[in-house]
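Below you will find the structure I want to go over with you.
For chain A:
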Amino acid sequence: MNSILLYALAGVGLFTLGLYALIVHAHLLRKILAINVMGSGVFLVLVSLGGRTPGASPDPVPHAMVITGIVVAVSATALALALMLRVQAKTGQTLLPEERLE
Partner candidate 1 sequence: MEVAVENMPWGVMVILLPLAGALVCFLWPRRSVPLGLLGALGVVACVTGLCWQVVEQGAQRYTVGGWGAPLGIDLYADGLSLLMLMMTAVVGLGISIYSSGYFEHKTAVVFWPLWLFLWTALNALLLSADIFNLYVTLELLGLSAVALVALAGGADALTAAMRYLLVGLLGSLCYLLGVALLYHSFGSVDIAILAERMELSPAVWAAVGLMSAGLLLKTALFPLHFWLPPAHASAPVPVSALLSALVVMASFYILLRLWLEVFPPGAAAAGQLLGLLGATAVLWGGIQALRQTRLKLLIAYSTVAQMGYLFLAFPLGTSFAWKGALYLLLSHAMAKAAMFMAAGNILRFGGHDRIADLDRVAQRLPLTLAAFSLAGISIMGLPPSGGFIGKWMLLDAAFYRGQWWWALILIMGGLLTAAYVFKVVGYAFTQAEVTHEASRVPAGMEWTALVLALAAVLLGLFAPWPLALLDIGFPFSGGCAE
Partner candidate 2 sequence: MRRVNWDSGLLLLILATSLVPGLVIFFLPEERVAIRTTLNMGGAVVKLVLVGVLIWGVLHGHQYETRLPLLPGGLDLVLHADAESVLFVTLSAVLWLVTTIYAIGYLEGSQHRSRFFGFFSLCVTATVGVALAGNMITFLVFYELLTLSTYPLIVHRGTEEARQAGRVYLRYTIAGGALLLVGTVWLYDVAGSFEFTHRGVVAGLDDADRTVLTAIFVLLIAGLGVKAALVPLHGWLPRAMVAPAPVSALLHAVAVVKAGAFGIVRVVDDVYGVEFAASLGVTGPLAVLAATTIVYGSLRALFQDNLKRRLAYSTVSQVSYIVLGVAVVGPIATVGGLVHLVHQGLMKITLFFCAGNLAETLGVHNISDMNGIGRRMPWTMAAFTIAALGMIGVPPLAGFVSKWYLGLGALDAGQDWVVFILAGSSLLNAGYFLPVLYATWFKAPPDAWPAERSYGRRETAWALLAPPLVTALLVVAAGLLASAPFSPLQWARFITTQEYAP
């Protein structure tokens, strides 16, 4: 197993872990973090697969994509955090209604 594949698999692992966390955790902050973990997983897959021919210089295109992706992720996270604060201010809780324990 070469290191590139290892990185890629780790990326998929992160993605899955994040997905799991997104589903099981009710707190909105944890959900937002889970999304970020998933995003990092995808970025890891992209970057690692960019260097798939060992020895040759890595493909620059995935790097460009990851940078774009990070910009998108940062803005999404900012929006999500702002929204979470508004939800907390209105409802007093940082949960979605369907996940409140009655």
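We adopt the following convention: contacts are C-beta pairs under 8 Å (C-beta built on N, C-alpha and C of every residue); 3 or more make two chains touch, one makes a residue touch a chain; residues count from 1.
The candidate set was assembled so that all candidates are chains of the complex that A comes from, given by their letters.
As the structure is a prediction and not an experimental result, all values here were calculated from the model.
Colleague: Just to confirm the interface: in this complex, chain A touches which of 1 or 2?
Modeller: Every other option belongs but stays apart; chain A touches 1.
Colleague: Residues of chain A touching candidate 1 in their complex?
Modeller: The touching residues are 12, 15, 19, 22, 28, 31-32, 35, 38-39, 41-42, 45-46, 49, 52, 59-62, 64-65, 68-69, 72, 75-76, 79-80, 83-84, 86-87, 90-91, 96-97.
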